[in-house]
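Contents: one structure, followed by commentary.
Only one protein chain is missing; all other protein chains are in place.
Presenting chain A:
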Amino acid sequence: MSENEPLLSVQNMEKHFPVTKGLFKRQVGAVKAVDGISFDVFKGETLGLVGESGCGKSTTGRLVTRLLEPTAGKVVFEGQDITHMAQGKLRPLRRDMQMIFQDPYSSLNPRHTVGTIVGAPFRIQGVETEHGIKKAVQDLLGLVGLNPEHYNRYPHEFSGGQRQRIGIARTLALKPKLIIADEPVSALDVSIQAQVVNLLEDLQNELDLTYVVIAHDLSVVRHISDRVAVMYLGKIVEIADRKRLYDSPMHPYTNALLSAVPVPDPKSRKERERIRLTGDVPSPLNPPPACRFHTRCWKAQEICKQVEPPLEELASGHRVACHFPENAPQQAVQTPATAG
């Protein structure tokens, strides 16, 4: 794998969940949870995935880690097409790609000790450890800021933040290359969120990890990500490096999302210019045709209801799917001006 090749490449990935009815489970429709998305993740970076509830973030994470089968498209990891790899062949992949889940309460077996939980990956994968599994587990506990003496304790004896650390320690056991974290801090208190965010950043630096962080909190995503993708109803509508995305968002939906975040500064109540969307996100069962955002977009024209805007690169590394983008540069990058 060359330097510029992505660690993970997702190409036109689709997941339609069938909706069935009646005794014979006749298919009457499909939830287009993920509907043709493409993105790359490069080694050592953090890609943030944001969007409102139901837009397909978790489904994307599950497709990438092969917990779900895509209905179409391709997932390429380290140059290898893993889309339809047989379960038996997935074992080495399961070591390289790990998932951290939102809920630190339900993702740990209450009847197992911390030692058993964190040591499980070694046992399942049959991995030899130099000084025994116990030592390896204690090292991991130290790494995530827990006391190695917690080895024999049970999950219920820990706070939410500590449980999330236990989950992270388990994730790190087999030295994964890519970690998909699905809402890793949203169940935690504010003060604990910050501890876990810092921990994820430290571990990334120390262990050279690559992250895909899924979250609905736009402030957390900006803090933690190098690049950010915004999803709406199963599609990526904008993807860019974090500075461009937050400083000069081009898609109307991204603009609306950012302007909706309440800011902890009483002055901004008066000063901020706001974009207010009306209504709720439409159902993914019957998403609006062409541009899916047109039912809530204040810039929508006739063309938006008829032609789906492609995800195009309008500035360097900044791709947007919109017929009338905001903050668009005068000159599109596809036609670079020649000097002289």
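Structural remarks
Here is the rule we go by: a residue touches a chain if its C-beta (ideal position, glycine included) is under 8 Å from a C-beta of that chain, and two chains touch if they have at least 3 such contacts; residues count from 1.
Just so we're on the same page, contacts and distances are computed from a predicted model.
Not every chain of the complex appears here, and the one that does not is recorded in UniProt as "Peptide ABC transporter ATP-binding protein", selected from "Peptide ABC transporter ATP-binding protein", "Formylglycine-generating enzyme required for sulfatase activity", "Response regulator" or "Aerobic carbon-monoxide dehydrogenase large subunit".
Contact with the omitted chain, checked across A:Gly73, A:Pro121 or A:Gly161, is made by A:Gly161.
Although one chain is not drawn, its touching partners on chain A can still be listed: residues 52-53, 159-162, 189-195, 197-198, 201, 216, 218-220, 222-223, 242, 246, 256-266, 268-269, 274, 276-281.
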